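For this view, one protein chain was removed and the others were kept in their places.
After this line comes chain A, so read on.
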Amino acid sequence: MNIELSRRAFLQTAGAGLAGTTLGALGFGDIEAAHAAAIRSFKLANTTEARNTCPYCSVACGVILYSKGDLRKGEQAEITHIEGDTDHPTNRGTLCPKGSALLGFVKAPTRLQQPMIRKPGADKFEPTTWEDAIDRIARLMKDDRDQNFVATNNDGVTVNRWITTGFLAASATTNETAFETYKVVRSTGMLVFDNQARV
């Protein structure tokens, strides 16, 4: 960066108000001007590339998502291509057949886009809201824990365990999220607990 800045400063001090370009100095100023006029009718297209983790399995391969459009510039962005991330130490640019089909996964019409519930005895899922879903889960967990929490074993040793409910969390998260998940789940006494990238 310093190199680039010093070059700019030098050009500004030495430029004496000239539009100094290499093409102009070499006598190609006319084609430069024609090109500048011709390009004016063209527009720029924003594309983005973003790193992510493949959600299919616990290997957690790195992928690069290519999109047309840039959300940061107030545009709609649509994923156009997904490929293995060469810089990622796990997969080094490779993907398995499932990972290679990720674009179909992202665009699948059957993709889960909101919380769904299948009530006891029902034969199909129906949509619900996040608020209802979280309240319902909390209620059921509390009831089950109140009934089945084991504070001491038969020998009177304190064990504080709750093994009638299990918890499956995702591992494609930050360390901080994983830390919080572990703390919350273990503090309830839950032992049936796994982290799994495909969640």
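We adopt the following convention: a residue touches a chain if its C-beta (ideal position, glycine included) is under 8 Å from a C-beta of that chain, and two chains touch if they have at least 3 such contacts; residues count from 1.
We adopt the following convention: contacts and distances are computed from a predicted model.
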Q: Would you kindly match the missing chain to its UniProt protein name, picking from "Metal-dependent hydrolase", "Protein FdhE homolog", "RNA polymerase subunit sigma-24" or "Sugar ABC transporter ATP-binding protein"?
A: "Protein FdhE homolog"
Q: Considering the whole complex rather than only what is displayed, give the residues of chain A touching the chain that is not shown.
A: 1, 3-4, 6-8, 10-11, 14-16, 18-28, 31-32, 34-36, 38-39, 42-51, 64, 70, 72-73, 83-87, 92-96
